[in-house]
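Take a look at the structure below.
Presenting chain A:
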Amino acid sequence: MSTRVDPSLLQEIKKYGEIHVEDCFNCGNCTAVCPLSNSNTPFPRNNIRMLQLGMKDKLLESIDPWLCYYCGECTITCPRQADPAEAQMTMRRWLTAQYDWTGLSKKLYTSTAWSIGALIIGALIVILLALGLHGPLVTNQVELNTFADVHMMHTADLILAALLGFFLLSNLFRMYLFTFPRGAQNPPPLSIFITEAWQLVLHMLTQKRFGECEDNKRWINHLILVFGYGTMFVLIVLFLSWFQTDELYPIYHPQRLIGYVAALAIIYGSGDALIGRITKKHQMHRYSQISDWLFPILLILLAISGLMISAFRVSGLPILTYYTYVGHLVVMMMLYICIGPMGKWAHLLYRPFAVYFQAVKEKAEEHNKAIAHAPAPVS
Partner candidate 1 sequence: MTEKTNPKPEETKIGVYVCYCGGNISDVVDVEKVAEKMREHPNVTIARTDMSMCSDAGQSIVENDIKELGLNRVVIGACAPSLHEHTFRGTVARGGLNPYFFHHVGLREQDSWVHSNNPGGATEKAIRLMYAGIAKANLLKPLDMIKLKAERHALVIGGGVAGLRAAYDIAGRGINVTLIEKTPFLGGRMAQLETVFPTGNNAREDLHSLINEVRTHPLITIHTLSELVNIRGYIGNYDVQIRSQSRGVSGDNAEAALAACTQEVPDDFNYGLTKRKVVYRAYEGCFPSTPAVDWEHYDGKPIEIDGQKVIFENKKKTFDLRIGAIVIATGFQPYEPPRGDYGYDELPEVVTLPQFIRHMGLRDGNVGELTWKGHPVRDIAAIHCVGSRHLAGVHEPQPDGILNNYCSRVCCTATLHQVNELLDEYPNINVYDFYEDIRTYGLEHESYYTEASKKMVRFLRFHGDQRPEVVAAPEGDTHPVLVKGKDYLTNGLEVEVPVDLVILAVGMVPRPVDDLVDMMKIPKGDDRFLLEVHPKLRPVETPVPGIVLAGTAQSPMNIQESCNAASAAAAKVAVLLAAGQVELDPYVANVDLDKCEGTGACIEVCEYEDAIVLETMTVEGKEVQRAVVTPANCSGCGNCVSACPHHAIDVQGWEVAHYEAMVDAITMEVEI
Partner candidate 2 sequence: MNETTTTKEPKILILATLSGGYAGADYVGQQHLNYSTNTSILPVRCPSMFSTEFYIKAFEKGIDGIIVMYSGTDSPFKGGPERTAVMVDQTYKKMGELGINIKRLKLAAICTVCKKPFLKQVNEMNETLNEIGFVQDELADQGKDK
């Protein structure tokens, strides 16, 4: 069965980023120079070729763009300067949009108006809810838990997390469906999914593939960011009642200490990304879409506003504390819901899952080969 060449895919994907893969003359330099690419998963040229020929189904099935960490080697050394790394980035955006069943992702990625609109709506919802649901504003001292009841907030967090989880998991499930298409082959047996699950945990926690780039400073920075971010996420979603207290602990108390460290980690990590995007020093920062800006900006705002709440609280400035708190919630809403499962944030899950799926695929292939080579049962 021949594959029919379709010129439209490239035009479509061009909406997701500054790419010019048409410049590529398929020399293979990028794939061979890539420290993350190997014979089982040779990329990025294979993906670029899919774009050139319009092999949409193949690209949907491919998880290779997620295996790329934008080391930039390919782009630096490309003889035609066709920027394969940016192409991978753009394909990740496109894939995110394809995984997202709501269709919102596509709008957010391809339209600045939609992005800003979504942020405004998210902010308005939080502000309206805050206006309607906030408790009394105690002004003589800071009583945050009175202003925003910690149980209510925790419930809200949990609802938010559930919502986030629902979108994420449903998108992840679509990713799974695309990656293991029904039809031609049997999907890998469940046993392999289970035995390879450790890969998922490992890569989610360490992002160790990122470290395989020649320059691994970015990996360290990213790890710091994820650590800070992950810590905060766990604190807020699971331990809000411990974290959000009106009682002022000494500065060395874990509650404050963890909070500060995590916030600083976020500021450091996302600040690094932002500075990179502003100075455009690294390959990956040369072209920035609105989504690339929003993510670190919101992260940094989140951390700063969190620190500010703490600072105002410690300084005994109740009104500022409450307002900042609302602001903090606005940022959180924007981050989790508006650009969360539909946007860049989701790579947090797609990447480790892609590594995991890839491991499953490889194991399954070995498994299939073993079956094919097994002696036929004697009847």
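Everything below uses one rule, namely that a contact is a pair of C-beta atoms (placed from the backbone, for glycine too) under 8 Å apart; a residue touches a chain by one contact, two chains touch by 3 or more; residues count from 1.
Quick note on selection: all candidates are chains of the complex that A comes from, given by their letters.
No experiment lies behind these values; they were computed from the predicted model shown.
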Review point. Quick one: in this complex, who touches chain A among 1 or 2?
Key: 1
**Study point:** chain A residues within the candidate 1 interface of the complex
**Key:** 1-5, 7, 10, 20, 22-26, 49, 52-53, 55, 80
